[in-house]
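Since the structure comes first, as structure tokens, the remarks are kept for the end.
Every protein chain but one is kept in place in this view of the complex.
Right after this comes chain A.
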Amino acid sequence: MHSLKKNRPLRRIVLASAATVSGFVLLLSLKPHSSEGIAVGSSAPAPASTSAASPAPSGGSSSSSGSSSSGSKTVTGDSVDTRWGPVQVRITVKSGKLTDVTAVVYPTENPRDQEINAYAIPELRREALSAQSADITSVSGATYTSDGYKQSLQSALDSAGF
């Protein structure tokens, strides 16, 4: 696998996601905004990055880092000023799929901010998350019976043994 090949779909996804996220932020900020949106530029410090052989792609407005053993990439966008303050979003892409969205920096000053944080960001994350890709160590849910356990995500984690 060459980093170039891998990075192309990643970059598409990053840009598409950035477009979605920035559209989302624009929607919230309710103001026409020049098309910058959230430019994905800076790299997130990779959790447990052990990869030495993937030079970051140069040029353009997109770069990525965070190649982990499970093949996921984490990219942090530039901070964008909205009417209510800076917003910065981090996304995780795994096997070519957007698997997580996190707001790294977001406004917390006023009630409207709290509303955004309480409703919009969790909703955005929720859409992106699936158990197969989220690199979780356990699952919390409504109490299962012994029989229910067999079909549960926790059972899959226990037997996967990673």
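As a convention for this text, a residue touches a chain if its C-beta (ideal position, glycine included) is under 8 Å from a C-beta of that chain, and two chains touch if they have at least 3 such contacts; residues count from 1.
What we mean here is this: contacts and distances are computed from a predicted model.
*Asks:* The complex lacks one chain in this depiction; which UniProt name from "Histidine kinase", "Urea ABC transporter permease subunit UrtC", "FAD:protein FMN transferase" or "Malonate decarboxylase gamma subunit" does that chain carry?
*Replies:* The record for the missing subunit names the protein "FAD:protein FMN transferase".
*Asks:* Could I get the residues of chain A that touch the absent chain, sorted low to high?
*Replies:* Output for chain A: 47-48, 50, 100, 102-103, 106, 108, 114, 117-119, 121-123, 125-126, 129-132, 134-146, 148-149, 152-155, 157-158, 161.
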